[in-house]
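Scroll down for the structure; my scribbles are underneath it.
Presenting subunit A:
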Amino acid sequence: MEKRKKQQNKKNKILSIVFMPTFSCDCTCDYCFEINEPVTVKDDFWVKIFEAFRIYSEKAGFTKLRFYWQGGEILTMSPEQVKKGLEECTSVFKASGIHIEHRLQSNLIAYSSDWAPIVNEYFHGHIGSSLDFPNLYRKTASLDQTVFVERWIEKKELALQDGISVSVIALPNNQTFINGAESFYNFYLNKAKLKSIQINFPFIPPNSTFSNMPDMERFAQFMEELYGIWIQSDRSLRIEPFGKLENAVFHDDNCLTCIWSYCCAFSLLAIDPLGRISQCDCWSSSFKEHSFGDIRYQSIETILESPNRKKFLERPLKLLQNTECGNCTYWHLCYGGCPTRATTMAKNFFSKDPYCPVYKKYFLYSLKT
Partner candidate 1 sequence: MIVFPGNTRITTTPSFPVAGSSKVCVYDVNDQATLDQQCQFYKERLCGIELDAEKLERIKSLANIRISTLRICVSSLDDLHYIDRLIQDIKGKNTAVILKTGKDILRVVNYLTGFRIKILISPVENEIFIPVLDELIDFYMHQTTVRSPIEPFHSILQTMINLTRITLWDILQEKPGFDFYITGEGKITLSKRWAENGRYFGSTNQSWDTLRTDKLFQKIQNPNKLFFAEQSECVFCPHFTQCGGYFKIFNADADCKPWKKVFATLQEEIQNVRRILTEYGKTEKTAK
Partner candidate 2 sequence: MGKDFFKKVQEYLVSEYPPALKQNIQTNMLTLDAEWIDLFKQYKIRISSSVDPVSKKLRTWKDGLPQLDTWLGKFFMLTDNDYPLGLVFTVSREHLGQEEKIYSYFRNLQSLSRGGIAVRFNPIYPSGRSENAYDLLIREPDYGKFLWKLWELWDRDLRPFNISPFTDFLDPHKHLCEFSKDCSERFLGIDGEGNVSNCGRTLDSKILFGNVFTDSWEDILDNEERKTMSGRSDVLKTTECLSCEFWELCYGGCPYTVKLYTGGYLNKSPFCESYKYFFNKIRNEVLR
């Protein structure tokens, strides 16, 4: 079944869309890279958005679209609003032959059982969320970091009762490394009682006062230790990117995370509530000057020819030709990493991802193991 799914994925031409129908958020996380604005897609704009994608997908030959609903915070909208959007999408793509999938990302703080029918019907009964350990930066106006975690766990349990599974993105910080990989692992497995987590690599939001970047050396050490624990525990907790890397190396599965794809611009786009297209949510509100265009005034096909997008397309080859990435043993696993991290941390779009030392150590360790 797995093999058939892989083969099917190989035949499918898939476009992933980071879909941000709102910039509103109920959290005040210190490290957030988005600007919290009370901007939400208008009722009559849903159709315009989905029609623009339908026209483009038909021309470009995409057979599958994945809409990753994130914000802001989706749950700050009403279930009715979101349902309207989902229904408009279904209607627009009906008889197009293009397969549509929806995925939901939420901080879960505003979750209630009212959401369960929509999540179960449209989002495969699953919510992707975020939870750090230890939680130093995630909070709301009324919930400090500690209470935030408790509230989150409560909401997660509620979602589970409603038949909804939850996975998280975890952003390690320097305290994580001090606490150690074992306590990290135990927290997610036993305290948060999760089945799946994804480790992301934090970056400094532009124009932000937040500056607590992780220590690279300790991060690398942490990744090694965590990987070892993961293997020893027989992979009882699903951890990405560990699983995806193993699939890529041992099962020839080409589905590494976006930061390690050859060029994220090949198959990923973001659209904000006003119809502005950019590379992904990292660029959408923080780097408006890097936006590609606006579907209110242009077709997606034209927007994608924007010089701002061309940079994303050119970046991998430039890294290969002009930097140490071209000679790197791990080029096929990393391709120079994430342009967002290069831009925000190394201040150079055409430089390699500053997490390079962390990736290298992790790749070496996991390949040896």
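The candidate set was assembled so that all candidates are chains of the complex that A comes from, given by their letters.
Convention: contacts are C-beta pairs under 8 Å (C-beta built on N, C-alpha and C of every residue); 3 or more make two chains touch, one makes a residue touch a chain; residues count from 1.
Keep in mind that this is a model prediction, so the values were computed, not measured.
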- Query: subunit A in this complex: which of 1 or 2 touches it?
  - Reply: 1
- Query: Okay, in this complex, where on subunit A does candidate 1 touch?
  - Reply: 248-249, 252, 262, 266, 316-317, 320-321, 326-333, 335, 367
